[in-house]
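Handing you this structure, nothing more for now.
A single protein chain has been removed from this complex, and every other one stays in its place.
As written, the chains take the letters A and B, and residue 1 is the first residue of each chain.
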Amino acid sequence: MSKKTRKLSFDTDWKFSPALENTEYIDIKKRYGLFINGKFIPSKGKKFFDTINPANEDKIAEITDANSSDVSLAVQSARSAYEKVWSKMNPSERGKYIFRIARLIQERAREFAVIESLDGGKPIRESKQVDIPLASAHFFYYAGWADKLNYAFPGRSAHSLGVAGQIIPWNFPLLMAAWKIAPALATGNTVVLKPAETTPLTALKLAEIIQEADVPPGVVNIVTGGGATGRAIVKHPDIDKIAFTGSTEVGKYIMDVIAGSGKKYTLELGGKAANIIFEDAAINQAVEGIVDSIFFNQGHVCCAGSRLYVQESIAQEVIRKLKDRMETLVIGNPLDKNTDIGAINSKMQLEKICSYVDLGKSEGGAIHQSSCSLPEKGYWYPPTLFTDVSQSHRVVQEEIFGPVLAVQTFRTVDEVISKANNTPYGLSGGVWTEKGSKLFQVSKEIRAGVIWANSFNKFDPGSPFGGYKESGMGREGGVEGLYSYVGLD
Amino acid sequence: MLNYQLQKYSIDQVGVAGRVQRLFSRSIKKESKMQALRLALSMIDLTTLEGKDSPGKVKQLCYKAAHLHDQFPNLPKVAAVCVYPNMVKEAKNALTGSLIKIASVATSFPSGMSTLKSKIQEVNRVVKDGADEVDMVISRGRFLQGDYSYVFDEIAQAKEACGQAHLKVILEAGELVTLENVCNASELAMEAGADFIKTSTGKITPAATPQVVLVMLEAIRDFYIKTGKTVGMKPAGGINTAKRAIQYLVMVRETLGQGWMTPDKFRFGASSLANDVLMQIIKQKTNVYQSINYFSID
Partner (left out) sequence: MRNRLDIWKTYKLYINGKFPRTESGRYSKWTSPDKSVIINVCRGSRKDFRNAIVAARKSFDGWSNLSAFNRGQILYRIGEMLEGRRDQFINELMIQGSTNKEAEQELKQSIDRLIYYAGWTDKFQQIFSRVNPVSMPYFNFTVPEATGIVAVIAPENSSLLGLISVVAPAIAGGNVCVVLASSSKPLCSITWAEVLHSSDVPAGVVNIITGIKNELLKHFSSHMDVNAVVYCGDKMKEIRTIEKMSSLNVKRAVIYQNTDWNPDTSQGPYYILDTQEIKTTWHPIGI
């Protein structure tokens, strides 16, 4: 039997029955107001928008669209809470409030996970095992720093900045809220946070926890809305610090708008990371690493390894194994515990992915997609890879933010390092080799803020995360995450 | 003797653990659970390998093998019984007319610490006594000292001595320690002619671990792509819950696919697993958790 006819068949007689997560006990209101000064209040503007479940396009709840006077009210509350209560509080006490938030999230973890999957489309397994635990851990980690800041900055003492305006994306909604709120609070600041338009629910549920934890009113304010609400926050004169995670395009807009205002800012923007597999890698594990890097979370990951560079001598083997592995990925109902790849977050994002894939095809790329069937309703995209593409192809240069991988081969290590760095982005990178010295050398030479060696897409509250170049500036996580929210004396 | 050159592979243990964790997070419910339980039952090599085994014990085991739970009709039969060489004739008699295979350990199981000549003689004996399948052990000491050609040769000779019988090669992964050794030994065994590769003797811990099982399944997969030969896999030792058995079935399904979802290509070496699977089957049917008191122990 020739190699060509040796195929594995993953369409087995034994199929997985649906294994749906129980959702009976979760509580989602029909309509949410804005969380300002410790209460849920309506907007004077009386504008709303729906948040839908991208797996079936059903409406889940009505969300208030905050206008600029809502934003001003939130900033005012944050300012007042900062001056009168939060900055005056003993740091250990501040820490204890943040510990409370962490523990309450753990207590209600399952409910949060279900809501996260409903609102954003990500598989329940990921929400349960990754998003919610990491979010809680983030609060727990920073809670501990609140009264230890004098150890974090050798030779300097830190003071809080005041009010932070924070805008977060839709790919890890609760986790991104934790990444923003936890360090801000721990360093003595108060917060006005806007969750993404398509995924507001877990931030609003977090507001409930903040109420439950008895955090002083105004310390955390959650204002929901779209681009206009975000702009109102960015432009507000009484905000001391802007923290933004989102596209590079919007990041640049923010830098432009706040130029000269004296506002501090940190940005966590887009990426087009290179994932490099050398011939002396542990190949089977590297293939799983590819899945981690680009298909996990439907590819909605700024640090996704969306450019694969595989050494030519092993390219055929890697690609064949990758294609086999793609066949075992389950795309389906996010609430099914066996789902590996959930729904694409929104119609808009789906359209963007489709147009990039069309572009890739028209640019001459050879496309391969998993043979899975996609549900009728909702927004779905199968795992996809492009071969026969090069640095000059737009699908290799531009961030697609979907489960689409561009594959290239390389011959020598310096070739791949220069190709890996040949991009305006610099968020992350992956290196797979079992040779220690090569691993250290390549890790050193890749110009990116996070390098995953023999791994990919691993996160931890103690590990600083952020980009070089156009992937942003400033770090979240670890000690470095504190720098973003303090001034040093 | 062939001068065997080992192809050395690199394996990242943390990566393997991650893949295992993902596979084990599969939620097998309802109809797919029932299917899996029945399939698992049909893949069991019902085993007794104790120094105190006697004809009486083996007779009772064989009856259990053919009558797992007569109160419940249409249950699948186990694939085989597995016994010591001295018990092969007894097992053969007890299972006359049945489709259940007779598997015998051989080659100075479990240590393998005797001459190659006597080990091959043992294989000859059990085949003559009626064994359909032979579970041999490799010489781990030789492997660890780098004498791969010796190990290759002992497997090749055992395969020849098997004749029509199937050869399972036990790697004893617990003594090989690293996943690289397990992977390399797997490939060596397959190249030397193994019909099945098996994780452990079940006489030491660790026996079959999820990481070892995954590495061996992947070695089988890579061997199939390279040569077109389909080699079977048998984890043995420490598999005593239906849950774990189903997890391994998920592993087989997502690594090797349809071709290996059959007792011809996958077995569980176990003794108490059968009852746990039976209890789960009855629980699925009746929706009521079961007690061991309602199931025969052999």
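Just so it is clear, a contact is a pair of C-beta atoms (placed from the backbone, for glycine too) under 8 Å apart; a residue touches a chain by one contact, two chains touch by 3 or more.
None of these values were measured; they are calculated from a predicted model.
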Just name the one of A:113, A:222, A:322 or A:473 that touches the chain not displayed here. A:473
Applying the definition given at the start, please give the residues of subunit B touching the unseen chain. 12-15, 17, 177-179
For subunit A, which residues reach the chain that was dropped from this view? 137, 154-156, 248, 251-256, 258-260, 267, 269, 424, 439, 443, 447-455, 458, 460, 462-466, 468-473, 475, 478-480, 488
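Heads up, the rule we're going with is that only the chains that are shown with their structure count from here on.
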Within the complex, subunit B is touched by subunit A residues 1, 3, 6, 8-19, 125, 129, 280-286, 288-289, 292, 320, 328, 337-338, 434, 454-455
Within their complex, state which residues of subunit B touch subunit A. 9-12, 14-16, 18-19, 25-33, 35-36, 39, 218, 221, 224-226, 228, 249, 253-254, 256-259, 261
